[in-house]
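One structure is given below, represented as structure tokens, and several questions about it will come after.
For this depiction, one protein chain was excluded, whereas all remaining protein chains were kept in their positions.
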Amino acid sequence: MLAFEMERPRSLASAAELLEKYGSRAMVKAGGTDVLVWMRKHAVHPEVLVDLSEIPELRGISFYPHRGIKIGALATVNETAENEDVKRYYPALRDACLSHSDILIRNKATVLGNICASVPSGDLIPAFAVYEAVLHVFGPGGERDIPFSDFITGPRKNSLIPGEIVTAATLPLPGDRSVGCYLKLARRNALDLAQVGVACLAVEGEEGRTYRIACGAVAPKPVRASEAEKILQGAAAPGDDLLEKAGKAAAEASNPITDVRASREYRLSMVEELTKRAVALCAERLQGGRAS
Amino acid sequence: MKRDVHFILNGRPVTFSVEPRTTLLRALREYGVTSVKRGCEEGECGTCTVVIDDLAQKSCMILALEAEGKSVLTVEGLVGPKGELHPIQQAFVDEGAIQCGFCTPGMIMSAYAFLRKTPDPTEEDIRVALAGNLCRCTGYIPIFRAVQKAAAVMRELGHIPGRAR
Partner (left out) sequence: MKQTVTKNGVGAWTERKYDVEKAAGTLAFTDDLRFGPELLHARAVRSTVAHGEILSIDFSEALKVKGVVKVVTGKDFVHRFGLYLMDRTPMAIGKVRYMGEPVALVIAESEEAAEEGMLKVTAKYRELPPIFDPVKAATDNSVLVHPELETYDHVDFITPFPGTNIGNWFRIRRGDVDKAFSEAEYIVEEAVNCPQIAHGFLEPHCCICREEPATGDLTIWSTAQSAFALRDIVAKGLKYPLSKIRVIAPPIGGGFGGKAGMTVEALCLAGAMNPDVRGRPVKLHIPREEVLLTSWVRQAYVAKIKLGIDKDGKIIAIRNTFYFDTGISAEYGANPVRSAGYSSTGCYYIPNVWTDSYAVYTNKPFGGAYRGFGLPELMGAMEVVIDIAARKIGMDPIEFRLKNILKPGLPTCTGMPMNNHALDTIVGKVVDRIKLNEKEPATRKGWVRGKGFALALKAPAMPADAASSAIVKILGDGTVELLAATMDMGQGAYTAYSQMVSEELGIPIEKIRCPYPDTQSHPYDWQTVASRSCWSMGMAVKRAASDARQKLLALYAEYWQVEPESITIEHGIVKCRKKGKAEPIDEHIQSGFPMPDGNYKGGPVIGTGSFVPPDVIYPDAETGQSPKSVVHFTVGAVGIDVEVDPATGAVEVNKVSAGYDVGKAISPMNVRGQIQGGTVQGISAGLMEGMYYDEHGRLLTPDFTDYKIATAMDVPPDLDAFWEETPEELSPYGNRGVGEHSMISPAPAMDNALFDALGIRIHSYPLGRERVYKAMQAKKKGETDLWEYPYAQEQSYKNAIKEWK
């Protein structure tokens, strides 16, 4: 790795100051499991690394009944997966966490780091999409919230302006009852980037039964398969026909590339397949009373 | 610009003088703790696994300065004062779970952190826990046996999760 200076601020305010001072010469780090690899491969060379891991207000996961869960920027993937409220109320998030890399990396990598890296195959991204997360941002202009649907703008690109830090994310409780899952396809069973990832929620709410479906690794931005969701609206026990239609709609909404990990055609077929499975699984779980 | 980092290494307080870019892996090796290996230095192989405050982590993904105030454990720290091997180390030897030995320290540290949290694991639990540690020689099968054996020994000896050794 090329040389850099590292600052370990102890407050958000000093972190923001540092980012403003150094501008584009600085990069931010939480777990560092992406940044360190990028630096080692010479893909990025920040002069200054601003390490957030000493800032107390960025730690922790708090659950607010009837409102939702707030995940701090420093919450690791494993901490999040093991959190009781996540297990109970956010199963798709938990699935996504457990599919991320391996148990060792998960002890260091952060959920919000995965989101901010904004890599199309990021496993936490579809889950944040279906839970309609809100990102809390602190920056030179003060604080602001970004709805997740506005956050990722392209591969490795998001709507943060220079100097801004995501401090936490709130995932509102979906409806009265919900179940969810995240299904991931990769080249082998462990520690691999997703070729395709589909997160799905089945929600019992005011409008009755609704589904939320998001697909990752199949487009420059996360895909919210709204056509598929429309097709499934209200269906308590979607039959094969409906699942088929929903799957195809999800594929229609996707625009994957061909790379060394998978071809476009395979990804399209698998988005269809994983969508069908995810929806069926959620419907089953909600029927079976395994809900929050 | 070098800076000092203070932490506990295998039970002893140490101070390293490191550059910010120095990973914990390289800092440990520089200091002489060479059980921690350079297999890939990009988080894919697990040969650099150490245990930091009870969590198994890949030291190539950690900057040395981040170890400030923490407790770091490597296999050198599992060997007893009279040279006795920890039950996990002994189980690896007994079960033929070692061939070239390069993945062994990392694998043992992963197993150590895992068994302290999950003292009575299923084979499936073990596979998931070790999925971040590659081995090319053994085919993993004797490693699973060794972890089961170590778990049994540790349960018998009363190794309680959270306690030292």
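A and B label the chains in the order they appear, each numbered from 1.
Simple rule for what comes next: contacts are C-beta pairs under 8 Å (C-beta built on N, C-alpha and C of every residue); 3 or more make two chains touch, one makes a residue touch a chain.
Please read all numbers here as calculations on a predicted model, not as lab measurements.
Engineer: Taking the entire complex into account, which one of B:V75, B:L115 or B:M154 touches the absent chain?
Structural biologist: Candidates B:V75, B:L115 or B:M154; residue touching the omitted chain: B:V75.
Engineer: Please pick, from B:A27, B:C45 or B:A113, the residue that touches the omitted chain in the full complex.
Structural biologist: B:C45
Engineer: Of the residues in subunit A, which ones touch the absent chain?
Structural biologist: Interface residues of subunit A facing the absent chain: 1-3, 41-42, 102, 185, 187-193, 195, 258-266, 269-270, 273, 277.
Engineer: Contacts of subunit B with the missing chain: which residues?
Structural biologist: For subunit B, the residues touching the absent chain are 19, 21, 29, 32, 34-42, 44-45, 47, 74-76, 79, 85, 89-90, 92-94, 96, 98-105, 108, 123, 126-128, 130-144.
Assume only the chains that are shown with their structure count from here on.
Engineer: So, what's the distance in Å between the C-alpha centres of subunit B and subunit A?
Structural biologist: Going by mean C-alpha positions, subunit A sits 30 Å from subunit B.
Engineer: Tell me, which parts of subunit A touch subunit B in their complex?
Structural biologist: Listed in rising order, the residues of subunit A that touch subunit B are 1-6, 8, 31-33, 36-37, 39-41, 49, 51, 53, 78, 101-105, 107-108, 189-191.
Engineer: What residues of subunit B sit close enough to touch subunit A in their complex?
Structural biologist: Against subunit A, subunit B makes touches at 1, 19-21, 23, 41-44, 46, 49, 55-58, 60-63, 65-66, 110, 114, 128-129, 131-133.
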